[in-house]
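Starting off with a structure, shown below.
One protein chain omitted, others in place.
Chains here go by letter, A, B, C, D and E, matching the order in which they are written, and residues are numbered from 1 within each.
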Amino acid sequence: MVKIGLYLCECGPNIAEAINLDKIAEQIKKDNKVAGIEQHKLLCSEDGKKFLVESIKKNEFERIVIAACSPKQHETTFMEVMSSSDLNPYMFQLVNIREQCAWMTPDKEAATSKALRSIRAAINRVRHHDALQQKEIDCNPDVIVVGGGITGIEAALRTAQKNRKVYLIEEQKLGGRLREYGLLFPTMQPAQEFLNKKITEVKNTGQIRVFENSKVKEILGFFGNFVATIENKDREEIEVNAGSVILAIGANPFIPTGLAKYGYGTFDDVYTAAEFEKMTSSNNITTKSGNPPKSVAIIHCVGRKRLGYCSKVCCTNSMKIARYIKEKLNGVKVIQFYKNLCLPDKKYDEFYKKTKEKGIEFLRFSDIEVTKEANQMMLKYKQENDNEDALPVDMVVLSTGLIPNPKTEDFAQMLNIPVDEYGFFKEEHMKLGPISTITEGVFIAGCAQGPHSINDSMVQAGAAAGKILSSLVPGRRLQLETKTSYVSETMCIGCGVCVDICAYGALTIDESKRISVVNEVLCRGCGNCASACPSGAARHRHFTTKQITQEMIEILK
Amino acid sequence: MAKNRDILVIGAGLAGIEASLLSAQAGRKVYLIEQASYFGGAAIKSEEVCPNMECATCMLAPKQSDILENKNIELMTLSKVTNISGESGNFTVKIIKRARYVSLVDCIGCGACFEPCPVSMDNEFEENMSKQKAIYLACAGALPNVPAIDMEYCLRGKKQEECTACKEACMFDAIIYDDKDEEIEIRVGAIITATGFKLNDSKQFKQYGYGEFENVFNAFEFERLRASNGPTSGIIQSRDGKEPKSIGLIHCVGRDNRGYCSQVCCMYLTKFAHYALDILPGVKVYQFYKELSIPEKGNQKFYHEVKEKGVKSIRAKEIEIIKNGNGAGLKINYQNEKAEKESVDVDMVVLAPYVEPFPGTDELGKLLGIELGNFGFFKTAEFDSVSTIRPGIFVAGCAQGPKFMQHVTTQAQAAAARALNITED
Amino acid sequence: MKGKIIPLKDNLNNTIKEVIKSLLEKGCFDAILVPNRVPSGESFTYLLINDQDFLESCTPLPPIMPIQGARALRNLTRRGKTSLKVLCVMRPCEIRAAIELSKLRQVELENISFMSIDCPGALVTKDYIDKPKDSDILYEEVLDQWTSEHLRPTCNTCVNFSYENTPSDIHIGIIGQQKNHILLLPISDKGNALLGKIDIQCSDEISSWQTNVKEILQKKTDQRNNSFSELQNKTAGAENLDNLFSDCINCHNCMRVCPICYCRQCFFESSDEVRIEAENYFIKAQNKGGIKFPANTILFHLGRISHMALSCVNCGACEDGCPMDVPVAQIFSYIGDTVQKMFDYIPGKDRNEPIPILTYKEDELHEYEDSKGQ
Amino acid sequence: MEEKTLPRILGFLCKWCSSTGADLAGVSRLKMPASLIPIRVMCSSRVNPIFVLKAFLGGADGVLVSGCHPGDCHYQSGNYYTRRRFAVTKKIFEELGLDTNRIRLSWISASEGQRFVNVVTEFTENLKKVGKNPVKAEVFL
Amino acid sequence: MANNFKPNIIGFLCNWCSYAAADLAGSSKLEVPATLTTIRVMCSSRVDPVHIISAYLQGADGVLIAGCHPGDCHYQTGNYYTRRRFALLHKIMETFKLDPERFRLSWISASEGKRFSEVTKEFAEHIEKLGPNPLKNKPFIE
Partner (left out) sequence: MKSFKIPKSPDDTVKDILLFLLKNEKVGSIFALSKVHNNNHAYTLITDKELLSNITPTYPLMLANAGKMISRLTMIEAVKSPVAVVLRPCELRALFELVKLEQAKLDNLLFVSFTCGGVFPIKTKKDGLENKLKEYWENVKTGEDFQELRESCRICENFVPDNADIILQLAGNDTNTGTSVLIKTEKGAGFLEGIRDQFDEGSLESTTLDTIRGKRKERKQKTFADLKTEDFGIEGLINIFGRCINCHACSKACPACYCKLCYFESADSESDPSTFEIELKKRKAIRLPADTVFYHLGRLTHVGFTCVGCGMCSDVCPTNIPVSTIFSKVSERIQKAFEYTPGKDLEEKVPMSIFEMKEFEDVED
C-alpha cells in the first residue's frame, strides 16, 4: 500500500482553536489509510517546512495530504516542500481547513466534522494522484509579422534582437495605409518623413527580413513552433519558422456607398476622408471642376450607426484635415458637422481648441443630407434643438470609420482565432490580453484588432513584442501547463464533442486515426473536454474522474 | 561595464503588475515597489469592469498570485524611491521601505489583531466610508494578506502610550513595534514607472456640492458602495442608509477647467447606471453629459444597452447641484440642449471628476530626471508613448495619461518590451 | 409541394425497389444500403449492395428494425467518407439518427443520399423471430391501421413517421387516399435531380396524402400524450423510477443497440466506473445498508439520458433489445421530448443545427442559475 | 491464366526463420507456385487467432502460419504459444464444420528454403483440390 | 427531526472565482454552513452532470456548482457550457421528480465572499427545509 502522510497544521490558534485536531487524528488513525499523522504549529513557517521535509523523508511517505489553509495561500509553498523531499509535487493534496472551515464555522464540532470529511476526501483523492512532470518543448524565438504597415514595422523593430530574427511580410510596399497620408495628428508633422525614418530603421536592423509584395499562404504549427509559407514577389514559396506570429494586417476605411443621404458616389465633390488624404499627399486640393473649393464641410460619424462602434480616430483626423485645408486655401470656409466629439487623449482637447482658433466652425447636427440645387451642393441639416437649416458648400469630406481588413477572416481561420461581432480579430481578453488571442503565440496589433490611432497601434505593436520577448527567450525551452487534458487513444471514438467546445483549439481530430488529440502546448487545463466526453476518453490531469469521484465518495460517506 | 539586467517597476497597479510579470517571465529579476501597504492599484477597487461587466477581482487575483509566487519578483510594499543615479543599463536606486510593524514572514493573515485594537480610523481604501483599526488590511482579500500598523494613529505612535493589544492577540509574534524604516540600494538596468492616477477632488468645483452635500459621491466612492467586499457589501445606499430612488450621474466634472477628456468617465458612468438599474428596482438614472466619448469596441453597444434599460441621457450645460427641501435630497439644475433651464430631483449624485496624476508624480519625475507634461503626467515621446526623455526609463499606465484598462495593459507590455530590449545581453 | 403518384406493382416493397432499380440503372448510385432478409429467414439486416441481383431479396420496408440503420451507416463511414455514392433506404428515425451521428462525426454524409419511407412502425424483433410468417401477415394489418399493440410501443407514439422533420432526399409516401399507390416526394434539391434522372416529373398534388398524414399524426399525437401523461406518474420520484428500472440487469444492451450511443467505451463500462476499489462498494453498502450488483443501474440510465436524450430519435431500439422488457424507449422518448423542447431542438431535423450541448448562447437559461443580486 | 486458378494463401512468416527460409528459396532460385503472399511478423506468436479468422472470412483460400521450429524460437518460447493458439483455432474449425484444410501451421527454419517451397507447393495443391473458399462469396457475414 | 438534520452538501467550486470567494468568506470570517464540503475544480465546466446524479443517488442532500459569472470565465466560455449542462440535468431531475431543488448553480465572483456566505447559507437552509435525501438510507438503489 502506498504510504500516505497526513500533516495537520494548527496555524497557531487559527485552526487549533476552531477544530479539534486531536479528534481528527484519532479518527483518521482508525480509518487506517495513512501511514502517519503529524501535527504542527505552523507548517508554512521556515521551521514548519524544515519539519515537513525531515518528517516526510524519515517516514518514507510517498504521498502527502496537508490540512492547512487555502491552496491560494500555500499550495506552491508545499509543492516546493514536496520537491525538496524528493517527491513529485503533484503527489500532494492540500485541504483547506482554515479559510473554508475554521474561519467560516463558529461551531467547533461542526467544523471538526467538516474538516474530517474534507481530509478523508483528500486522502482518498491523493491515492489516485499521478506524478505529473513539468513539460517543456523546444521553441523558436523568431517572429513572423504579417502586415508591413506602421504597426507591423513597429512590431518588427521592437522584436528584432540580437538572437531573434523577424520576418516582416507585406502584400504591397512597406508603410501600409500611412503611405497615403499627408500629415499626422496631433503633431501635424509630415507623415512620409516619419514613415521613411521608420522604414530606414527596419532596413538598417540586420535581424529583420522583409518580404514585400508577398503573401502568407499558410501558417501551421503552434506556439513556439510555427511554420509559415510565404509566396514572395517572384511567386516562389518560401518557408520560414518562428515561435510566434503578430498579425498586423490593419483595417480599411468604410466606404459609405449605400448611405444615400451623404451623396457619396452621386455628387462629384463628396470624398471620404481617406480619399481626401490622397489629395493632401499630392498637395492639390481642387473640386472636380478644377477650382479650389471656397467652402468645405466635413461630416463626422458617417456610418457609425451602421458599424455599431465609434472608430475613435475620426474626430481628430477630421480636425487635422480641416486645419490642412484652412492652411492651404486662403479664405476657405471649413465647417465640421459633428454629433459627439470623441477626444480620448490628454492632448486632443487642446488640438480641438487650436482647430477652433484657426477659424474652423463646429456645428452639432442631429440629421444631415447632402443635396444639389442648380449645380450647387447644399447641406440640409437639423440641429439638436430641432432647428433646420441649409448650407451651400463646394466640397464635402465624409469622415468614415474603420472596418476590418477583408483578409481578417482568412487569418482567423488559419490560426483558429475568433473574430468579434464587428469582424475584427477578437482579443483573448479585452482588458488583460488586448493583443493576445486564444491561440497562444499569435498576437494581434493595430487596427486589425479594432480602430486605433497611430500612436495606440504602435503601443500595441510594442505590447506584442513584450509578450514575445518575455515568453520566447532564445536558448530557453518553453514550459507548458501541467494540468492539461489528454485523450485515451483506446477509448476515444472521435465524435469531436471535445473539439467543438474547447475555447483554445487545443483539441483536434487526428484524421488518420479518427480520434481526437490534445495539443498540450495549447491546452490550458480547464477540463471542459473531460466533462463533455461521454465515455471519459478525454481525461483531465490532476482532476480525473477518478480523483473527483473518490473525493465525492468520502464526502458522502 | 556590463549592463545590469534587472528591472525596477515603480507602482504595483495593473500596469506595474503586468510589466513585472512579463519582465520576470523573461528571466529578469524584478523589483516591484508600491507605496501602499497592499498592491493591485485602482483596478481592485472596482466591482465590475465595463463593457463586459467582468468581476475585477477575478481578473486581477490570478495575476496578483503570480506576482507573489514568482521567485524573480521582489515586491516591496510601503516603499518609495528616494534617489536614483547612473544611466540606462546601470542605474543605482535608493529605496526607502517604510516600517510595516508586522512581519511579512511571520504573519499568516488571520486577522486576530484587528479586534483588540482600540483605535478606530477612517479607511482610506474605502474612501473613508468605513472605519478600520490602526492595524489594518486595506480590504478583505487585499494582498499581501498581512496587515500594517498606521503609526500615525496607533496609540504607541501618536500618544506614546504603551498599548500592546495587537501584539498580545498575535500568536505568531508577527508584530514588531520597533520595526524601522529601511533604506536599501539596488542596481537595475531599466526602470518602468507605473504610478497611476487619482481622481481629482472635486471640492474646488463648488457648483457640484461635493463635500457639501453628503449624497454627492465621487466615482470611487460609488464604486466601493457597489463592491461586494466594500463597506456596504455591495448595497448602493445614501449616507443615511437609504436606498436611492433616483441617481444623477455627472460627466466631465472639471474637464473644461483642466483641459482634457479623461477618456474613461463616460463608460464608467454608464457602468454605474448599469449597476444601479441592476440592483435597485425602479431606480431612475439620469446621465448629464457634454460630449459622449465612447470609443473602443463594445463600448457603444454597452452604452446603448444600458440606455435602453431606461437611463435618461441629457446633454447639459451649466450644471448646478443644490439641496432639495429639508431632507438629504438633491436637485440638479441644468441647461438642456435647447438652452432651456431645467431641473430634476435626485436622491444621489455621482460625479466623474477628471483623472489626474497620482500625488507625488512630480516629485518622482524630478528624482527620475524625466519631464512632466502639461498636466503633470509623465511626458513621453511623440508616437512612442512609453519612452521618456531619459534612456532606460519607461512609463506605463495612467501615469502617462488617463486611459482604459486595455491600454494600460498594452502600455505595460510595451514598456516591458523596451526594458527587456535595452537590458539585453 | 408536389410529388409523383405511381401505382403499386404487385406489392409495396417491389414498387419501391423498382424506383431504386431505375436509380441504380441510371448510374445515380454506386451502392444501395437497404434492409434484406437474412438467409435463415427470421430476421433482417442491412446490406450494402452494388448489384441489381441482390435487390431482388431486399425489403425496403421490413416489418422489424433489428438494426437501426444509422448504425449500419456508421459502420460504413465512421472512419471517413466513402467514395461510393450510396443511397440509404431507411425509416425516418434511422435517417434522423444518422444526421445526429454526423454531428458527432460518426457518420460522414458526403456521397450519402437518403430515401425515407412513411413508417408504420416496427414489430418487436423477438416476436418476429419466433414467428416470421405470422408476423409478416400481421404487418400487413399494421399497414392498414398505422397502430397496433404488436408494434414497438414508441412506434405507436411516433410523430415523425413521415417526411416532416426528416431531411431525406426522396420520400416515399405510402399513406395515400389511393391504397394501391405510392407517392414519390422529392425533399431536397438532390432528390429532385435524382427523380429527374429517372424521368419522373413531380407534378401531382399531394394534399390528400398530406391530409392522411395529418390524421395519423393526430392519432399518434394523442397516443403520445396519453403515454407521456402515464409516464409522468410512473416515473415520478426515485421510488417509481427504480421500480421501472428494477428489472434492469445492467446488460447495457439498450446502449449497445442505440444508434446514438456511439462511445467506443461507455463511461459506465470504463475504468472510472468499473475498475474501482472494493472499498468504494463497501462505503456505499455501509451508507445504505446494502447495494445491488451490478451497481449503478439507475445511474446508468440517468447518465445515459444526460448524455444522449437530446439526440434521442425515439426509434425504440433500446426497448427492443432489452432482455427484460424494461420500457426504456418509452422513458427515453418522454424525457427526450422534454429536454429537446427546452432547447427547441428536434434531433436529426437539421443537418446544420448543432446539438444543444455543443454550443451555448450568452443570454439564456437564467432560470437555472441563481439570480445575480440574490 | 494460372493467376486466376491459383488459390490465394496468406502466409504469416516469422522474421527470423520462416521469412529467411523463404528468402533462401528465392536466392536458391527454387520454383514454387505464386499462391502465397507473405506477411512478415517478428515472431509467429504475434499471429493472433483473430488474424487467421479474419483472413479466412475475408476470403483467403488458405492461411499459413509459419515460424521457427519448436525450441528454436528467437524469443525463447513464442512458437509454443503459437501452437497452442493454432490448436484452439483448429478445434473451433473442426467443431463448426469449417474446412481445416485451409489453415496450416508449419515450422520452417532459416535454412529450409526447400521446405518452404514444399510446404507452399503442397498447401497450394491441396487447396486446389478443395477449391475456392466459398466464404469469399458470402454477403451475410 | 428537522432540527437534528445536518445535511451533506457538496460544493463544486471553480478555482478562479468561486473558490476564491469561499476563501474570502473565510478570511472575512463570514459564516458558511459546515454542512457544505467543497471540491475544487479548475473550471465549473469540469463538473460532469453524471457526477451530480451519482452524488444524488449516493445520498448527497444538496449539490452546489459555483463558477465565475457568465462572461468572466477564466477559460473564456467554460461556464456557458456549465449552464447548459446544468439546465439539462435540472430538467431531467425535474421531469423525474428527483428533487431538482437539491441542485443549484450559482455564479460567485472572487470578490463576492459575502455572496458566497449568503448563497451557501440560503442553500443549506433550503436543504434543511427539504429534509434528508430519501435515497441516503435506501438500500439497493444507487
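Definition applied: a contact is a pair of C-beta atoms (placed from the backbone, for glycine too) under 8 Å apart; a residue touches a chain by one contact, two chains touch by 3 or more.
Model, not experiment: these values are computed from the prediction.
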>> Given that one chain is not shown, which residue among C:L48, C:L61 or C:C202 touches it?
In response: C:L48
>> Under the stated touch rule, tell me which residues of chain C contact the chain that is not displayed.
In response: 31, 33, 36, 38-40, 42-43, 45-51, 53-54, 66-67, 71-84, 108, 125-126, 129-130, 239, 242-243, 246-247, 249-253, 256-257, 264-265, 269-271, 274-279, 281-282, 285-286, 289-295, 320-325
>> By the contact criterion defined above, which parts of chain D meet the unshown chain? Give residue numbers in ascending order.
In response: 49-50, 53-54, 57-59, 70-71, 77, 80-81, 83-92, 94-99, 104-107, 119, 134-141
>> Touching the absent chain: which residues on chain A qualify?
In response: 489-491, 513-515
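FYI, only the chains that are shown with their structure count from here on.
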> Using CA atom averages as chain centres, what separation in Å is found between chain A and chain E?
Replying inline: 32
> If you average the CA atoms of chain A and of chain B, how far apart do the two points sit, in angstrom?
Replying inline: 24
> If you average the CA atoms of chain A and of chain C, how many Å lie between those two points?
Replying inline: 45
> What are the residue numbers in chain C that touch two or more other chains?
Replying inline: 267, 284, 287, 307, 357, 372
> Mind pulling the chain B residues that touch 2 or more other chains?
Replying inline: 52, 54, 59, 109, 145
> Within the complex, which stretch of chain E touches chain B?
Replying inline: 16-17, 20, 24, 27-29, 68-69, 71-72, 74, 109-115
> What residues of chain C sit close enough to touch chain D in their complex?
Replying inline: 38-39, 45, 47, 54
> Inside the complex, what are the residues of chain C that reach chain E?
Replying inline: 235-238, 241-242, 267, 284, 287-292, 295-299, 302-303, 305-307, 309-310, 334-335, 338-339, 342, 356-357, 360-362, 364-365, 368-370, 372, 374
